[in-house]
Each structure stands twice: as structure tokens, then as C-alpha cells.
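Got a structure for you, questions after.
Omission of a single protein chain aside, the complex is shown with its protein chains in their original locations.
Now for chain A:
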Amino acid sequence: MRCSYGFTAIPGTDARFFSPETSFLQLRRTFQPTRIKFGSFKIKAKIDEARKQMSFYELLGISETGTSLEIKQAYKQLARKYHPDVSPPDRVEEYTERFIRVQEAYETLSDPRRRALYDKDLALGIHLAFSARRRYQYDEDLEDRSEWKNRWQSQLSELKRRSVNRDAGGNMSWGARMRRQREELSKEL
């Protein structure tokens, strides 16, 4: 049972609503408006508008070629600003929303596999809003849970290997190519 939902519980991918010809782009567009705007935050709507246009890189305030160290540093810095424990008491709600977004950006970009996928979308011109790439996270959780008991270490290295292989494919985004180049340069030096 676990297997099925890990893959299937993806908002907006249900084919019944969309003709098979629908491209990924259209699918997203038709899906987005049907998403229920949850939450009673009044400020949230405003941020939503502003954030929708922002990429994860812009959200973290780093360039698309940023290294994992830069991502981490940017995240920690923003966490110190937006985390509800340290934010000004009158702005806790607004900052909490921001913190959740920063967290999502950090989680995506700090994982090489998810970052490559995100970069691909970005290169295609899809400014995916918050949480649109949720499904990769679920796939990953699925792997984690079903197999952690047996030889998790070999699994981790397998993951790393796969993410490297994926980068080697022709479908690399500009950001991924730049990072690759940079890494190779630094190796030579």
C-alpha cells in the first residue's frame, strides 16, 4: 500500500481531469487555480503574489551558480531572520510563512537531485511556485522508509552516484552546467 501512495498522491497529475495531450505546462496552469487557498493569514495573500514570481534562488538571495555552502549559509542567515523564535512578536505570522518558503527552497536546492530537476524546470521557463515540486520529496521518503534497515550506506552512495549520472545527461540546465564547470575547474586547480 505504501508504494502506491508514494507515487500517486500528486496534486494535479490525475489524468481524468486533463486530456492526455495536455503538456506539463498547461497541466500546471490548469491546476494552479483549483488549489484551495488555505489559511486565515491576510498578509499571506500579499506575499503569495510577490513570491510566485520569485525563484528559489531569488528567495535565498543567491545566484543560480551558488555552491552548496552558499546555499547553506544563505539559509541559516534567513532562518535567523524569519524563524518565529527570533522574529519580532508583531510579525510572527508573516515571518513564519516566509520561513516555510525559505525552508522549501533550501530543501530543494541543497539536494543535488532535486536541484537538478528544479533547474531543468527553471530553464524551461516554468517559474514554479512554492511546493510545486513536492513529488520528488515523496519519492525520496518512499525509498528512505522501505529500505533503511538493510544497508543504508550503500544506498546513499548509490543515490549520490545517480545524481552525478543524471547531471551528465544532455538535459542539463544552465545552472547545473555552470556548477559542473566550476567544480571541474576547482579540481584542476
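The rule is short, and it goes like this: a contact is a pair of C-beta atoms (placed from the backbone, for glycine too) under 8 Å apart; a residue touches a chain by one contact, two chains touch by 3 or more; residues count from 1.
Definition applied: contacts and distances are computed from a predicted model.
Novice: Which name from "CG15863", "Heat shock 70 kDa protein 8", "Vacuolar fusion protein MON1 homolog" or "LSM2-LSM8 complex subunit LSM8" does UniProt give the chain that's left off?
Specialist: Record says "Heat shock 70 kDa protein 8".
Novice: Tell me where the left-out chain touches chain A, residue by residue.
Specialist: On the chain A side, contact with the omitted chain comes from 1-2, 4-5, 7-17, 33-36, 38-40, 72, 76, 79-80, 83-86, 89-90, 92-93, 96, 99-100, 103, 107, 131, 134, 141, 144, 148, 152-153, 156.
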